[in-house]
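Below, a portion of the complex is reproduced, with chain positions unchanged.
By written order: A, B and C. Residues from 1 in each chain.
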Amino acid sequence: MSHLHIPDGVIAPVWFICGYLGMAALLTLAVRQVSREEVASKIPRLGVLSAFMLLAMNIPLGFIPTHLNLTVLAAILLGPWLGVIAVFVVNLLLALVGHGGITVMGLNVLVLSSEALLGYYLFAALRQRVRLELATATATVVALTASLALMIGIVGLTQIDLLWLLQEHQHGQEAETQTAATMAPQIEGDVQESEAEGRHSQHTSLNRFVMLVVPIGMVGIVLEAIAVTLLTSFILKVRPDLIACQDRQTEKGE
Amino acid sequence: MHLADIDYLAFQGNSLWHKASALSKLFFTLVIICVVVISRELPLLLFTLALTLALLVLAGVPLRSFCHLLLYPALFASIFAFSRLGTSWVGAALVLVKSLTAATALILLITTTCIPAIFGCLRLLLPPLIADALLLTYRSFFTLLGQLGSFMTALRLKGGYAPLKIMLNLRSAAGALGVLLIHSLEASERMHRVLVLRGYRPGIIFAGKWYRPTWYDLGPVLGALVVLFGAVLV
Amino acid sequence: MNETVRVKCLRHIYPDKTEVKLCGLDFVVYPGEKVMVLGPNGSGKTTLLAHLTGLLRPVEGEVRVLGADPVKAFNTLRRRVGVVFQNVDEQIIGPTVWDDVAFALRNYGFKASQIEEMVAAILQEMGIFHLKDKIPHYLSGGEKKKVALAGAMVMRPELLIMDEPFDGLDPAAKKEIIGLLGKFNREYGTTIVMTSHDINLVPYIADSVYIISKGMILLHGNPREVFAHPEVLRQANLEPPLLVELFSALAREGLPLDIPLTLEEARLQLLQVITSTKTAI
């Protein structure tokens, strides 16, 4: 859900460079956290689930302007750190095929990784106490809300002027929220606004952005929570061991 | 999904640009992205855009089937740009041209370069675990894509998909995804067995042949130099 | 016009620019026929079936199914045409057998009681009622095939299309599916179009055969007529059935033998030849 689509060349280099550095640090941490034996046994699952996420994004849901991300599902089935790696893999492939800018990839990975980490740990904590369906749904809703807030935070932090819009995809089957953003100081030679005026317009645009993105975000969160819960309970019905073995991993890790 | 069409174009294309190595084309793309990010000179950006578009056409990429990927970022940029119409025409044009140029450069890269070859270069920057994950994702994507296609066909034939019925679609999609998920998790278990039998160590999925210089590399390298030269000039 | 299917020199271009042609003879199916389309992998069989279902739109050529253009009449035709793909794992969607068979009925808005009745009827008829609450995932290949077939037959379609229905099944499962198809054909007059690369099954299931190779429909006829042209079969990379090979070889030695379709025929012919040799002398 929380996925920035900012065209390349319109955001200040300092922000996407920070994004990339943050991503590099997070990935280094993730690779260190994955034990050697886990690599051999989990890497096929990592590949298959990343591919699955890519595919699920392309399932047309009708005219709802959102698509599934399944980050929390991946984290539940892979564990938190492999989940972070899956987020990176998916985002790199998306960026390569021109889905969202390549420059904001670092920021996107950071936002979505927060979803994976939070979602996983919440699920692991709730799993022992409540029913699996409830644990999954809660973890998904909380993680997605948090990542949505994080995205809004990043957007606000970068102080970029924003324009949010609802846009149908070209192929008309799927649609999603999009940001178009730019960096005012970049074209300072052409922009002759007073500081106060500029700050004012940034405020209004951020407000407008929040007002637009939150309702759509909520619909997306609900759909995603339904999908992740349905999928988890389906696995529980057909192959419970696939989730159970994750439990053992958790116990070992904690 | 575009990924499948793009992959096929890269795979079957035979242009000079296709024949150049992934490394030289990555260099070219990187130069363009840098110019897009840093430059504020409209003429330079327009020239770069014209160059990448011309290369795209020369590489035999059917523009019509990929124009949505180009227009897509341009559309958002342009709406933003026009919202600032009162302040500056140049600023608006800059935003538009920048986004178009970056998108064209990326599409030029991926429609002419097989994705494994790109991964082969990225592998030098990435930890082996992640490089392998990328390759396995790529392999799995195409296996799963075929299966998902069959599911969607079955759904359509049994009346399980209608653009306007959200609940119907959601129910059908959940069913298809659930089955596909189980299939893919089981496939991953079998892949794990294969990896064990064939002796997997992180980082060995891709062979060492990620770069062999050829004369074809001159194209992207010269292209990048022309753009750089232009950037220095203005 | 009382043809169930007519396809005239079809040309299709896939999104990735591969072109598939299907010319030569017209592909015509009459009501109540059991038609087998034989050809090696990549000959165009699956493309032909996809056009019959209306999933693909031909660039050139004519496709008529039950008197209509299957692309334009997609929504009406799909209720009258049942389809079973090659890989059953990729078409069983419901969480249980019952749900899967009821899937199309629910989508078309049948009443719950009606659905109950129709699903029970087809499952019982196919002898898989006991599987109704099973999770399809745990069924054997043959059982899955039957579930997919039940899902396609539950609306009693006039035309049933099956892609490689016998691939990957063991002999016992093959026999069962052959039996069920024969039964549907007899009892409901279901017209059946199926593809295969296994020529040995032809005598047991088909009354009309098309031979396809590299986008050409080379030959059409009943099994006996088709087997009489082993050279065409070889051209299409299909091996003539063993009995046909054996009997043609013997016929070349001057023995008065016809091409047999079944084991029983072969046995009787051979016995007769041997006896007549005896009496002739």
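The definition used in the following text is that a contact is a pair of C-beta atoms (placed from the backbone, for glycine too) under 8 Å apart; a residue touches a chain by one contact, two chains touch by 3 or more.
The structure displayed is predicted, hence computed values, not measured ones.
Asks: Having one representative of every chain kind in view, what are the subunit counts of the entire complex?
Replies: A x1, B x1, C x2
Heads up, the rule we're going with is that only the chains that are shown with their structure count from here on.
Asks: So how do the chains connect up here, line, ring, star, complete, or something else (other)?
Replies: Complete.
Asks: Report the most central chain, judged by the distance from each chain's C-alpha mean to the global C-alpha mean.
Replies: Smallest centre-to-centre distance to the global C-alpha mean: chain B.
Asks: For the pairs A-C and B-C, output the one whose chains share more C-beta pairs in contact.
Replies: Higher contact count goes to B-C.
Asks: Centroid of subunit A to centroid of subunit B, CA atoms only: how many Å?
Replies: 19
Asks: How many angstrom lie between the centres of subunit A and subunit C, each centre taken as the mean Cα position?
Replies: 47
Asks: Provide the list of subunit C residues touching at least two other chains, using ranges where the numbers run on.
Replies: Residues 95, 137.
Asks: When you check subunit B against every other chain, which residues touch at least two of them?
Replies: Residue numbers touching two or more other chains: 176, 178, 182.
Asks: In the complex of these two chains, what residues of subunit C are touching subunit B?
Replies: 15-17, 53, 55, 78-79, 83, 85, 87, 89-95, 103-104, 107-108, 137, 151
Asks: Taking the complex as given, what residues does subunit C use to touch subunit A?
Replies: Residues 95, 135, 137.
Asks: Taking the touch rule as given, give the residues of subunit A at its contact with subunit C in the complex, in rising order.
Replies: Checking each residue of subunit A against subunit C gives 234, 237-239.
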